[in-house]
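Missing here is one protein chain; the remaining ones are kept as they sit in the complex.
Presenting subunit A:
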Amino acid sequence: MPPKWRFRKADPSLANSKSFMKVMHVLKTMNQKISVFLILFGIGYLYLSYNLKEYPYVPVDSDLVPKALGYLLVGLAVLLFFDKSSETEEQKKKRSVPKKELMVILAVGGMIFLYIFLFEIVGFLIATALFIFFCSWFLGYNRWVSNLLVSLIFPSVLYYLFNYLLQIRLPQGILPF
């Protein structure tokens, strides 16, 4: 986990303009790139659809709709490939995400992954408390006491509500309650 000052110090305007240029460069083919990906996806889906089990004496089998959807997707992707309509400035801007921010998103994604992995092993209470505490701290929440309080109280209240009042069992994990 990188210490938080590293991306704090970065000049956001610089990062923005750099990646913006890059995006501009690629943009001409962006729709086409997506389109190629979608066509490949559509072909894969069609391949699977054609391999679905067929039953005799069924007027419309379970492969009818998937096949139609596969062709529809490929057709639409081809249209997208030749689509000339350009994006608005606002839409282009949305895509210029500074690399460092992308790393932050990936790191949070990694934390979620770890959380899910540990969820049923160590239990809801511990996993959630750790997640809230570290995720908030990582994103720049530096009021230690309130962070600690929230990450202890919030999961406890939720756990009590779900397990005891609503009778919806969240994993108890290694704790005895």
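As a working rule, a contact is a pair of C-beta atoms (placed from the backbone, for glycine too) under 8 Å apart; a residue touches a chain by one contact, two chains touch by 3 or more; residues count from 1.
The criterion applied here is as follows: contacts and distances are computed from a predicted model.
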If you look up the hidden chain in UniProt, what protein name do you find among "ATP synthase gamma chain", "Tripartite tricarboxylate transporter TctA", "Cell shape-determining protein MreC" or "Heme-copper oxidase subunit III family protein"? "Tripartite tricarboxylate transporter TctA"
Spell out the interface residues on subunit A facing the chain that's missing from view. 30, 34, 38, 45, 48, 52-53, 55, 58-62, 64-66, 69-70, 72-73, 76-77, 79-80, 83, 85, 87-88, 91, 94-95, 97, 101, 104-105, 108-109, 112-113, 115-117, 119-120, 128, 131-132, 135-141, 143, 147, 150, 154-155, 158, 161-162, 166-170
